[in-house]
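Apart from one protein chain that is not included, each protein chain of the complex appears where it belongs.
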């Protein structure tokens, strides 16, 4: 699952029928690349979110007929990190 | 779902039978990379579109037997953005 | 679907049984990255082709038991482009 | 399957229902890119792990209804390498 920041909402009057009634959010990753995702959660611009891709993304919409390949899975509140010891160098 | 600009239409006289009768569009992303997508919407060069990949892309053609891995999902009219507050720095 | 140029044919005497009797082509993308694809079309070195990935690539072989993740979908003759107006700047 | 180092645990009070009760780990690859994965193994920050993506990642959770696209498959203890002879230059 990837980490993105919400930047806005897509306006698309002409789209395939399998995406009717879905909110489409524009997301931006750490490198500035934009992606579009369906939103079953209700996010707002500025939120950091994680996304689910592939067939799991369709199921995450609560309706496997929704024709998405990327769905917002949740809003990130925070994450807990610990200091990683220097000895952890297996895959350096 | 990815964001592309339509640059043209592919001419392929020799192709696999599962793509008969499909319009194949050449798309270009923000970095200039080209991709080919099936088009159930009817786009024109210069349009900005979003695409659906994987099995959802086949369903988006209205016929899961179409052998595509990328389908145009809609034409982007615009997108609404808001100013993102500086405090939103979780995943910086 | 991606765009590649055919550079040759792979010689693999030891391979998994689900790829028996398949021609395996070596392809090169615009950045020089190499990929291997099954070939139901009959391509030749120098041809520009587009490829279908994932499960659609298996179906494109005409036999879903072929264990490929990338199949050549057709030979590109040409593509038609139009001048894209400067006003098309939504996703700049 | 990809190789990552565990950097922490994600805190998400608002998420889709298909991820209830799952631990979500934040992982970092060799280039510093962050990903989120479900964790059926029980990892700790600093561990090096490999991940399974796509539908196999859902099955790896022991419950195909878990809406993940990336699951931790195991903790890497070490890997054995051998000196690779200079003559192995096929794909140089």
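The first chain written gets the first letter, and so on, giving A, B, C and D; residue counts start at 1 in each chain.
Quick note on the criterion: a residue touches a chain if its C-beta (ideal position, glycine included) is under 8 Å from a C-beta of that chain, and two chains touch if they have at least 3 such contacts.
Just so it is clear, the model here is predicted, and its values are computed rather than measured.
Touch with the chain omitted from the figure is made, among D:7, D:36, D:52 or D:67, by D:52. Annotation for chain D: contacts to the undisplayed chain at residues 1-3, 30, 40-41, 50, 52-57, 59-60, 62, 71-82, 84-85, 88, 90-91. Interface residues of chain C with the unshown chain, by the touch rule above, are 3, 5, 7-19, 24, 26, 30, 33-37, 44-48, 54-55, 58, 65, 67-70, 76-79.
By definition in this document, only the chains that are shown with their structure count from here on.
Work out the mean CA point of chain B and of chain C, and you get 18 Å between them.
Look at where the CA atoms of chain A average out and do the same for chain C: the two points lie 29 Å apart. Within chain C, contacts with two or more other chains are made by residues 91.
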